[in-house]
Structures are given as C-alpha cells and as structure tokens.
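The other protein chains are all here in position, but one chain of the complex has been omitted.
The first chain written gets the first letter, and so on, giving A, B, C and D; residue counts start at 1 in each chain.
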Amino acid sequence: MRTTTYLGLAIGVAVVYWGVILKGGDVTIFQNWVAALIVAGGTFAATTLSSSRMTAVHGLSVARRIFVLRSATSREVAEELVSLARQAKARGPASLDPEAVKVRDPFLAKGLHLVVDGVEPQRIEELLRLESDILSEKRRAAERMFRLMGTYSPMFGLVGTLIGLIQMLKGLTDPRAIGQGMSVALMATFYGVLLAALIFLPLAGKVRTLDQDERLVRDQVVAGLVAIRLGQNPEYVRETMDTFSQKAPRA
Amino acid sequence: MRTTTYLGLAIGVAVVYWGVILKGGDVTIFQNWVAALIVAGGTFAATTLSSSRMTAVHGLSVARRIFVLRSATSREVAEELVSLARQAKARGPASLDPEAVKVRDPFLAKGLHLVVDGVEPQRIEELLRLESDILSEKRRAAERMFRLMGTYSPMFGLVGTLIGLIQMLKGLTDPRAIGQGMSVALMATFYGVLLAALIFLPLAGKVRTLDQDERLVRDQVVAGLVAIRLGQNPEYVRETMDTFSQKAPRA
Amino acid sequence: MRTTTYLGLAIGVAVVYWGVILKGGDVTIFQNWVAALIVAGGTFAATTLSSSRMTAVHGLSVARRIFVLRSATSREVAEELVSLARQAKARGPASLDPEAVKVRDPFLAKGLHLVVDGVEPQRIEELLRLESDILSEKRRAAERMFRLMGTYSPMFGLVGTLIGLIQMLKGLTDPRAIGQGMSVALMATFYGVLLAALIFLPLAGKVRTLDQDERLVRDQVVAGLVAIRLGQNPEYVRETMDTFSQKAPRA
Amino acid sequence: MRTTTYLGLAIGVAVVYWGVILKGGDVTIFQNWVAALIVAGGTFAATTLSSSRMTAVHGLSVARRIFVLRSATSREVAEELVSLARQAKARGPASLDPEAVKVRDPFLAKGLHLVVDGVEPQRIEELLRLESDILSEKRRAAERMFRLMGTYSPMFGLVGTLIGLIQMLKGLTDPRAIGQGMSVALMATFYGVLLAALIFLPLAGKVRTLDQDERLVRDQVVAGLVAIRLGQNPEYVRETMDTFSQKAPRA
Partner (left out) sequence: MRTTTYLGLAIGVAVVYWGVILKGGDVTIFQNWVAALIVAGGTFAATTLSSSRMTAVHGLSVARRIFVLRSATSREVAEELVSLARQAKARGPASLDPEAVKVRDPFLAKGLHLVVDGVEPQRIEELLRLESDILSEKRRAAERMFRLMGTYSPMFGLVGTLIGLIQMLKGLTDPRAIGQGMSVALMATFYGVLLAALIFLPLAGKVRTLDQDERLVRDQVVAGLVAIRLGQNPEYVRETMDTFSQKAPRA
C-alpha cells in the first residue's frame, strides 16, 4: 500500500514540476495563494457541508492506513494464526487471551476473545462477518468522501477562474493586458484539475483497493479462528491460510 | 448535523468572499440581479416542473431538520428508552402513554401507542419498519430534488451567459467593449456553478447522510420498544442501546 | 400535476423573457428560425430514429396526462371506492357493472368487470398488478424518450453553432464582423440548452413522479376492489383507503 | 422499424442540409475529406481494437434488420401460429415440419422441429428461452458497439480539430488568417458530434427497442408452440396470441 502511494505521489509531483521547468518556466509563476485558497477552501467547505462529523473520522483513519501504517500481509497473518493454533493445541484455547498473546490488530483481538469465551463456531463467524461489514462500510464512506472532493475541486477551480476572469474583464482597458490576467485566472482551474487528477480521485481508487485487500485478510482471520475454535491441528490451519495467501495481493 | 452544515456554509462563503477581496476586487462587481434571476428562477422553474407538490414539502421538512432542529443523538435516545423501560417495570406498560410521558419524536410516540395498546412484538416491529421506510423514501425524494437543482443551476448559468453573450456580440462595434460585456455575461455561469458546488450538491449529500443516521436511530428505537414490550428489564435495554450507540455517528 | 406543470413552465419562460428584457435587450434578436429548425428538427429526427412508433404514442399519452387531464386524487378515488362498496352491500356485487356505475378510469373499470364476473380475489389482485406493471412500463418508455431528447437537443445545439461558426469563419475578412456572426451562431446552443433545461429534462422527471403517483393510486384501487370482492363493509374499505391517502401526494 | 429508421434519418439529414443552405451557406464548405478520414477512421479503429470479430458480425446482422428486412408484426406471427395450430389439429403435429410448412424465421423453425420431435412442452419452453437469451445477448453486443462508436466519434472529432488548430497556430503570422484555419479545424468536431447525435447514439437506442420487440415476439412464438404441442385447439391459440398482440408495438 505505502510503496505505491508514495511512488505514485512522487512521480506525479516530479512530472508536473519537471513539466514546468522543462517548458523553460519559472516555478514561482505557479504559486498563487488566492487560487489555492478558493480551490482548497471551497472543496473543504462543500465536503464539510455534505458530510457528518463521522465521515472526517473515517477519512483520517483511512489516510493514516494509506500513508503511515504498514498493513500486515496475508503471509504474516497466516504465520500469526498458525502460531496461535499451535499454542491452542499445546496449552488449550483459554491461553489465547488477546492481551496475553500480544495481538495488536483489533479485529483479530475481538475474534480471540470470542474463541476464549467458547462461543459457538457458527456464531463466531456470524459476529465477525458483521464486524467486517461495518469496518468495510467505513472505508466506503471514506471512498465516497474522496470521490466527492474529486468532483468539487474542479468546480471550485472553475469558480476561481470565473472570479479572476470577471474582475480582469471588468477593468480591461488595454487588450494587451488580457494575457497577464488570463494567466492568473487560469491558476485556479489548474489547481482544481491537478488536485482531482493527482490526489482526490486516485485516493478514492486507493481506498477501494485497500478495502478489498482488508476484507480478504479479515476473511482469512475468520477462517483461521473458526478452525482454531474447532480444535483443528496447526497443519490444517496452515493449509487453509495458504489458499488465501495465493489469491491475496502482495502489497 | 447543524454544526457541519453551518461550518461548511460559513467556510465556503468566506473563502469565495476573501477570494474576491484578495484578488484586489470590488465585491459589488459580483452583484448582478439579472444573472441571479435567470439562474435562481430557472432552477426553481425546472425543479417545479419536474416535481409534484409533495416534493417541495419533503424538501422543506429536510431543510428544517438540517438548518434548525437539533437531532437527538444516539445516546440521548438510549437514555430516553432506558428511562421508559424503568417506568414500564415500575408502573406497567400502560403508563407509557406518549402524551403522559411527553415524547416529542413522532416515530417514538407512534411506537409507544402500539406498546400501550398491547400489540404483538412481531407486529410492532413490522409496522415501525414500514413507517421507517416511508420516512426514508421522503428523505430520498428530497435528496433527488437537491441533486436535480445541482444539475439545473449550471445549465441555467450557461443559458444566462449565452443571453449576455448574444446580446453583447450583436451590438458589438468596438472590440474594446468586449471585455466589459463578457464580464457581465460570465456572472450567470459564476452563480450557476457556485450554487451547484456550494449549496445544492452538498445539500443532496447531506440529506443522504441525514437519512442514514435517522434510519440507524429509528432501528435503535424499534429494538428498544420491542424489548420494553417483551417486559425486559432496564439493564437489558441499556445493553441493547449501547450496541447501537457504538456504531452511531456522533454528530 | 397540472398546477406544478404550468407554474414551472410559466416561471421558466417569464424568467428567461425578463432576463432578456432586463439586460436591456431586444427580444427579436433571440428569434432565429434556422437555429430553431436545426435544434428542434435534429432532436426530433434522432428521437424518431432511436424509437419505434409506439414510443411516440406513449409520449403523447403522457403529455396529455401532464398538460390536459386532471388526475383523480387519492381522496377522490377513496370516495369512489367507498361508494362502490356501499352499493355492493346494498344491491349485490352484480350491480357494479362499470357502464352502469359510470366509471371513467379504464383501470378501475377493468377491475370492476373482474369483480362483477366473480373472479377469485387472489386472481383479481394478480391480474390488476400485471396490468399496472404494463401501464407503468409505458410511462417509463415515455420518460426514456424525454430524457433522450434532453441529451440530443444540446448536441444539435452544438451542431447548429458549429455550422454557423464554420460558415462565418470561412468568409471572415473583417475581424470586426466576428461579433455579429458569433452572436447568430450561439443561438443554436442557446436553444439546445434551454430546451433541455426547461422542457425535456424536467418533463422526464415529471413523468417519473407521475408514474409513482399513478402506481400508488392503482395500488389503492386494487386494495379497495379486493375488499369489495371479499364483501367487506364500507367502513372497512374507508379505513383501508385512508392508509393510502396518508402517504399519497396531494397534487 | 424501417419506417421510423428512414424517416428519422431523412429528417435529420434534411434539417442539417437546409440549415446549411438557409444560413446562406455553400454546402461545399462542409466537405472536408481529411476531417472525415480522421473521425470515421479513428472511430472505426477504436471500435475494432475494443471488440472481437464477432461484434462486427452482430453489428451487421442488426443493421440488416434495421435497414433492410421487414420484421414480422405481432399480428402476422399470431396468424401464422393459428394456422399452424389448425394444421396440427387436422393432420397431426408431425405435419409441421419447418421445411414442409415453409417457415422462414429460424427461431420458429427451431421450435417447430422440437414440436415435431415430440419434445416435452416444459423442455421446449426451456430450450427456446435459452435460445432467445442468446439471440438477445447478440443484440446487446451490437447496442454496446454503437454506443461505443457514439462515444469515440466526438473524441476523434476533437483530435481532428486539435490537429488542425495546432498546425494552423504553429504557422500563424497573420492573425487575419485565423478565421480560415479555425473554420477548417472545426469541421472534424462538426463531423464527430453529428455522427454521434444523428447516427451512432440513435442506432444504439434503436437496437435496444428492436431487442425488446423481438423478445416479445419470441415470447409469443414460445407460448403458441407450447399450446400447439399440448394439442390445444386453434381458438385457444388465437386468444393467447391476442393477449400478446395487445401489448406488442405496431411498428
């Protein structure tokens, strides 16, 4: 996740930067704080208005996952569940207390609590699937938020350009000054389109990819915990995990 | 709901206002009553034509909820239902008459009537879910209306700009006057895009968020009332309520 | 239906007309028969090509309903069914012959025939629901037609403007004549966008609203006729009708 | 089908032709082979690249049906099936050999083979529905192809116009020559939009309408053949056919 995130962002910024330089241009031309204010502020305002406070929480949580945290890979999750299965065989399922075994993923911890409490396997699967759906719904709320931002930012780019154009044309006496005015007015559209194409829409796509991967890993956790609850031996758990690891993404 | 509504609107208006000022502009340039008439009037006309009278009623009801009323939070609803459960235990379910216990939410009042009348729990759930679906459908009608307005307003912005352009170009003899004319003509597009991006489309999104939250709270009310009807003790009702409060939004 | 139709149209036309006048403009500038021919003719041609003859029939039927006929309100239908229930109680169901009781709505007439013929209640409901679905499908065909027209008309507006532009630019020798030519060329776009925003797209929305209302009234008729067929007393029929009238639109 | 096809095309071409003439224009201005090559060739290339060879076969088959063949109306199909039912009564179902009774529609012929072979009625219905779905899927593939062409043709119109603009602007020394160059460059956009609005998108809509009509007629054939297989008398078959003819389109 993080690799493609930073690689994509780095290439995108570099390409636009070099594009400006290579065209023999001065980068400072492209710094226009008023245009940036209108586009970023307007997009933020429209997104705030159309959401509830929770959407921002989901958005920040997803941003943290995409930019900061390293997701556990399918193989690591497999290793963890196999070692839990070994411990359950050796010292009994009661020894799997999440605090004792130092599990950090809250979904796995919740599942272990159910195993330790001796909940029926069918019921464990049901409860964890419900939890998985709720987590997935939060990701989708964040995806919708980023997609909305990708819709609003070019619209506020247009708003900013119209403000610039109207002011410039209003005061126009010398047609030769039109170039300078247009140049400044177009900055807002430039920001709006660039933000949508390089940040908001790709991030929405990323959240979708993230959600699919996370759901797959959670399915894996559910399958592993149910096998442990049923007292299957560690070899069986490893085989079950391998089926998932085959179809799971590597990053 | 109200916090994000007013915050979003305030930021949006401030950003556009400052954008105009900071560009060294005169705000009065951006007051053009003819353009405003065409955009607002045309959008209103097209929305009227495409709707029935009820749509306006749903739209106003939703606007009141978004701008004026404070929605009961999931926790407040939980408190109210737990206290109703206590009263039912202490003085019997017949004491829960909505007028007597001063319940203001019509949905809860309707449910209490059913409890007082001794309707079967299964039937209470069925009737309240049906009522919840009807209320939700009204919200969706309002959402469609705002979304339509967000589609029509840029179209009438274009209509207004075309009117201005055609008149200006028709009478054009001095090419230097083109700037002034263009400036006025573009005002309609400015209004149309701004209304869509800052008001109509975000409001449509807001109504969707509102509908999701309201449905969650109504599900909570249904679960609480059914538990009360079944004579469950207040502790049980509180636990049921807590499950809902966990997934419920905080604003 | 008719109220919002004529109100919407009147406001829309007035707003555009006043917009032209208030901008100090001459309304005759906006009469361009060639542009009108290209936009209206092209839209008509493309719609004809993409439809079968039946689509036009459905479209005209819906236009008649929207512009001319007054739809029976839910309350009127309730009154009619309650009075039919009274007559069935007093003089037997055989007296409900549609010709004798002067029923004008073909759907109700068809249902009465089934009641008079003594068809099983279950079968009556089944047959009338099928008929209701077929009627609804015709409305949806008309809705699709209006939506298509709202897509084609701006495209032919662009075609007309391109024709004007190409001719004007071809013969351009004096750059000062460009204003006049542009002004005429833009007329086609003006017509195309105005037709879509003020007529075709709102009409498509209206047909959708109409279809929803009509289906609700037909559901009411079905419920009433089944109750009459089962020999329920008029009071029961009135109560059933009232449930529908509550959720039914008022216009 | 053919009536509305040719009527639509004739009106569309006439309207655009008259539009050009009435604007006092020379039609030869609008003949630009390079622009036509880029738009038609590019659209053809992109459609070829995005399809397999079969899509072209389905497209040609549908074009033949729309432009050349006269579809059997619902009433004609009814007549044919009633006469087949009579023959089956008179000389036994074995006499219905498709070659002997000169049936030209391959779907009806296939069904008659099944009747002659004495296949179970249930199985006949099942096999013919499957065949009907396969035929319908081919129509939908053709619809998708035309819709794609309607998306690609304006894009290649833009490509052609950009080629013209870039070349013209590159060599621009005398600003007065800009009109002539723009005029030629805009031709490609004109072709692209006209092809999409007058040919490709309406044809996609037409194929959809055709598919709906054909499926209805095939449903009619299935109902008729099953009735014949069950040895129903011709009067029963006629009644069944009439139900279909009522909802069937007339052209």
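Some observations on this one:
As a working rule, a contact is a pair of C-beta atoms (placed from the backbone, for glycine too) under 8 Å apart; a residue touches a chain by one contact, two chains touch by 3 or more.
All values reported here derive from a predicted model rather than from experimental measurement.
Touched by the hidden chain within the whole complex are the displayed chains A, D.
The hidden chain makes contact, of the residues A:A196, A:V217 or A:V237, with A:A196.
Here the missing chain is touched by one residue of D:T3, D:S50 or D:N233, and it is D:S50.
With the whole complex as reference, residues 1, 3-5, 7-12, 14-16, 18-20, 22-25, 29-30, 175-176, 179-180, 182-183, 186-187, 189-190, 193-194, 196-198, 201-206, 209-210, 213, 247, 249-251 of chain A touch the missing chain. In the full complex, chain D contacts the hidden chain through residues 33-34, 37-38, 41-42, 44-55, 134, 148, 151-152, 155-156, 158-160, 162-170, 172-173, 175, 178.
Methods note: only the chains that are shown with their structure count from here on.
Most remote from chain C, judged by the distance between CA-atom centroids, is A. For the two copies, chain B and chain D, the CA superposition rotation is 145 degrees, given to the nearest 5.
Distance between chain centres (mean CA atoms), chain A to chain D: 44 Å. For chain B, residues that reach two or more other chains under the stated contact definition are 175. Chain pairs that touch one another, listed by label: A-B, B-C, C-D.
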